[in-house]
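Worksheet: one structure, shown below.
Of the protein chains in this complex, all but one are displayed in their positions.
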Amino acid sequence: MVNKRIKRIKPPSPDFVESVKYHLEAFGVALKEAIKPSRMTIQYPRELRKRPKGFRGMLVLDVNKCISCFQCTFVCPANAIHMKKAPNGKYYPCVDYAKCIFCHYCEETCTKGAWKSTNFMDVAFSRVEEMLLTTEKLINGPEVPEEEREDEYMVEYEIRGSKLELKKEYSPEKLVEVED
Amino acid sequence: MKKDVNAENIEFLSSGLIAPIKKWGAKWSLWAVHLVTSCCGVELAHAYASGYDAERWGSLNFGMMRQTNLIIVEGTITKKMARALRITWEQMPDPKFVILIGACGIEGGLFWNSYHITRPWKIIPIDYFVPGCPPTPEGLISAIRALQKKIESGEAKTTAKFRETDLAKLLGTEVGKERKPPKPPLKIAEKPEIKIEPKEVEWEFGKKLIEELKNKMPFAEIFAIDINRIYIKTESKFYEKVAELLESEGFDHVKSLNVIDLPHENKFVVECSVSSYSVEELMPVIVTFSVEIPRDKPRIPSLIRFWPSIDYQEREMHDFFGVWFEGNPWMGNKFLLAPEVETPLRKDFKLEEPSYVLER
Amino acid sequence: MLSYLLEMFRQNSVGIPLITRKVVLYHTANKIAYIPPLTSLFAKIPILNLIVALIFWKPFFAVLFAPGLVCILIAILFIIWFERKVTARVQWRYGPLEVSRNVGGIIQPMADGMRYFFQEVIVHREAHKPYFLQFPLITFLPVLLPILVIPAGTIYAINTPYSILVAIALISLIPMIIVAIGWASNSKYAYVGSLREAMMYFSYEIVLMIAAMSMVIIYGSANAIEIVKEQSTIPGILLNPFAALAFFVAIAMATSRFPFEIPEADQEVVFGPFIEYTGIIFGVVMTLAYEKLYLLCMLFSILFLGGWNGPFIPPLGDLSPALWLFLKTIGLMMIFVFFRTFYARYRLDQALKIGWSKLMALAMVALITGLGLGAVNVMGWL
Partner (left out) sequence: MDEYSIPVPVKPPAEIESLYLPVPPWLEEKSKEGDELVLFVGPQHGGSGHMRLIVRVHGDVIREVIPDPGFVHRGVEKLAENKLYIQNIPLVERPAIMDCINMSLGYVRAIEKALDIEVPERAKYIRTMLAEVCRIGTHLYDAGILSVFLGHTTGFMWPFALRELTCEILMRVSGARITASYVVPGGVRRDVDRGTLNFISDAMTYIQQKSKDFEKVFIRNPVTIARMKDVGVLSRKEAIKYGVVGPFLRASGVEYDVRAVEPYDAYDELTWDVIVADDGDSYSRFLVRVNEIQQSIGIVRQCVKALKDMPEGKIAVDTKGKMLDSVKGTFFRTFGRLTLPAGEFTTLTEASRGTLLYTIVSDGKSNAPYRLRVVTPGWYYLKGFMESLKGCRLADLQAVYGSFGYFPPEADR
């Protein structure tokens, strides 16, 4: 009980005049927004939300750095990472996105920095079997076909004073970017 | 019952003279039923709220399954919920579509080996799967977009491509030293011992309180295990007596009722932790009293008459361990669990072991 | 016989210069080239001319076009879109947009309608099947019949001194049908919803009638045409604002707008009486409240806002007053749906209490005002 400061609140119980005032206030706020809305919608997929540095997206494996130490599969809480034997006899990880929870413990664990995150995780798979990404598929990471892309802008929330602004810039050449 | 409902729906929409109108209507009016199944509902709400506003795409979250045509399964479907999901799906008029979001729903995610979950895609046909735990609202919207495209073109496509690299070319096929997978780190003791022992702490008020309790309960072993934590070990015949004394002392609610299963010693340890709201000094103090009961005949009196707040925790422990709390009117019924799951938290109820190597 | 009919239709037909006027192509000293008016194209063809004449026959036109079915449809499609759009705007988002991006997604309700149209219709086992399917269609009766007596300027079907009274009486039938729908659905939530609908009916109906009555007393007539004529100098809302307010709130209750969206309460009784409906039948019953809103708003504009009074637009002819009435009605409907943006819903007992205490008191004040103004013959002075 170091600094227990108590503040008792009293719920308002409006009388007739106050309640008319409150009705009008509610109406006024709604009308204000209807005339001059403070929109904050990011019109996905026309506009993409800018991912901050260190975003935990889909993973990319740098297979040359991997020393097949099994630590990422051991640490994975969802048991989504399995090791698969490659033609050279070593084991390399595969990620099952049907289980992956994007906690990126694997990335934090990897002593060699073989795991890299991308800024991308918005995939809709049509079949469960496709969600298991073997080592072969992990190296390149996800790609969105150019003709499927609908994005025009990249948007970021920015607060200036008392206003929330959607800072827009043109979307990048490549949708999926690997972080360093 | 074998039928491909997905294909039937698409076929219905793309047949006849007015197929374009049918497709157009279905495409721009994917109303999702309000069936929140788990915590991915948070991101679903975000997708439909101001931040992303999926309503732009003509999709609206609506109350009843009768008036909608899209189920968004949000994450885990437990064995109990599976029936509700199936019923909801059956009640929905054709043509209907299903999007499944969240790892928990697809292969279980973190809960992949839980005793209480199912795989929704075994229960109803799914059009699109969105990974993530939870997925971003973008993921959900891209699934809605993909579904719209599917209605239009009739074929389901994954929205991203994953190119395959030839590993043999990249790494060579030269097999080096044979390397065996290392031993998994998880180490669970064969014959564990649960020892709860006194700890020396600097806690003046506690010492006083323990003395006071000792005077009242000469039959029990009372000690502090930490600051603000008092532990009382006693025999099962004094269980109610201890509760009564503590209740008169000012401990007015139950913080936790816990059962520890010790199969190799053939006993359950029932721990009940109580604390106080009405006495200011006792507020931070948690008093835990524990008794041991035989594992093959787990019966113990209910404390519901001292603390009504223990009611649901007793029901829960009855579900989990099969401990029978005599006096609780609910005993014999399932509370949390689906009917087919029996005493899952006993140690002999084994879960599937994790595997680390992909056998192909 | 046919020619007699044709003559009858033509004598009482809607005059719209825009359509019935000759379109002059060029005009020289001795020659006038023109496209004949649309209607006269069919004047000589035996059956078609009868159909065209029938369409322009005022009673028929009133029910089918303005202020009837077509106007209702346009109003509903617009107001549903507007409701979603304005709510979205207040809620910092866009609302339906991508279906037609250039015009703000205005065809979204049509897409929803199409989807409903081609969806399976489920009749569940417990339902009383004939009634379950018939009642939604019967709802068109109390919706369209009042149109016969509510005139839109010079377009009317029946000119009767009791038009306002008949209209209100007919509109009052709608709750009966909703209750019947709930009964036919035979579901627990439909039952609770129907009960709520019936309770709400008690709370607003008397107020609605008293408010209308007090205006009728002032004008000294229940004929809509007379009433509008009386309002040419001063609209009724200024004469008796109490009646206007009471009528306004009663409309919100009658059409289950917020904050009185109680019978259908989505989160409480999941659309109450309509819970079991699917596909196009749900589309029909869902629009019922909007149809009722349209009718009552039309009555409100006739009683309080001077009806079809407004600047005459020559090319529209008879349609001009109808257009003014339509615009006023739509404007009122927009106000009603705007309440969704800032109100939660009251509880049933609170709504009943409001209906029988505050609103009833207001209606009484309105009645007394009406009686007073009627006694001094205020319309005579003006």
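In order of appearance the chains are A, B and C, and numbering begins at 1 in each one.
One rule holds for everything that comes next: a residue touches a chain if its C-beta (ideal position, glycine included) is under 8 Å from a C-beta of that chain, and two chains touch if they have at least 3 such contacts.
Quick caveat: nothing in here was measured; it's all calculated off a predicted structure.
Visitor: The complex has one chain that is not drawn here; which of the drawn chains does it touch?
Guide: Spelled out, the missing chain touches these shown chains: A, B, C.
Visitor: Which one touches the absent chain: B:10, B:54 or B:81?
Guide: That would be B:81, which touches the missing chain.
Visitor: Which chain A residues touch the hidden chain?
Guide: Within chain A, the residues touching the omitted chain are 1-14, 19, 22-23, 25-26, 28-30, 33, 40, 51-52, 54-56, 71, 74-78, 101-105, 107-111, 113, 117, 157, 159, 162, 164.
Visitor: Kindly note down the residues of chain C that lie in touch with the hidden chain.
Guide: Residues of chain C in contact with the hidden chain: 87, 90-93, 124-126, 188-189, 191-192, 258-259, 261-262, 265-268, 270, 340-350.
Visitor: Since one chain has been left out of the picture, which residues of chain B touch it in the full complex?
Guide: With respect to the unshown chain, the touching residues of chain B are 1-2, 33-39, 41-43, 45-46, 49-51, 63-65, 76, 78, 80-84, 86-88, 90, 104, 110-111, 113-118, 121-125, 133-134, 136, 185-189, 192-197, 199, 225-226, 228-229, 231, 252-256, 258, 260-261, 271, 273, 277-278, 283-284, 286, 288, 307-313, 316, 320, 333-339, 344-345, 349, 351.
Note that only the chains that are shown with their structure count from here on.
Visitor: So that we know how the chains sit together, what is the shape of their touch graph: line, ring, star, complete or other?
Guide: Contact map by chain: complete.
Visitor: Would you mind telling me which chain pair, A-B or B-C, is linked by more contacting C-beta pairs?
Guide: Answer to which pair has more contacts is A-B.
Visitor: For chain A and chain C, what's the span in angstrom between their mean Cα positions?
Guide: 48
Visitor: What is the distance in Å between the mean C-alpha positions of chain A and chain B?
Guide: Using C-alpha averages as centres, the distance is 23 Å.
Visitor: Which residues belonging to chain B are in contact with no fewer than two other chains?
Guide: 50, 53, 56 - these are the residues of chain B that touch more than one other chain.
Visitor: By residue number and range, which residues of chain C touch two or more other chains?
Guide: Those would be 91-94.
Visitor: What part of chain C is in contact with chain A in the complex they form?
Guide: Touch list, chain C to chain A: 86, 89-94, 338, 341-343.
Visitor: Per the contact definition, I'd like the list of chain A residues that touch chain C in the complex.
Guide: Per the stated touch rule, the residues are 26-27, 29-30, 33-34, 37-41, 43.
Visitor: Under the touch definition given earlier, write down the residues of chain C that touch chain B in their complex.
Guide: That would be residues 84, 88, 91-99, 105, 108, 111-122, 266-267, 270-271, 275-279, 282 of chain C.
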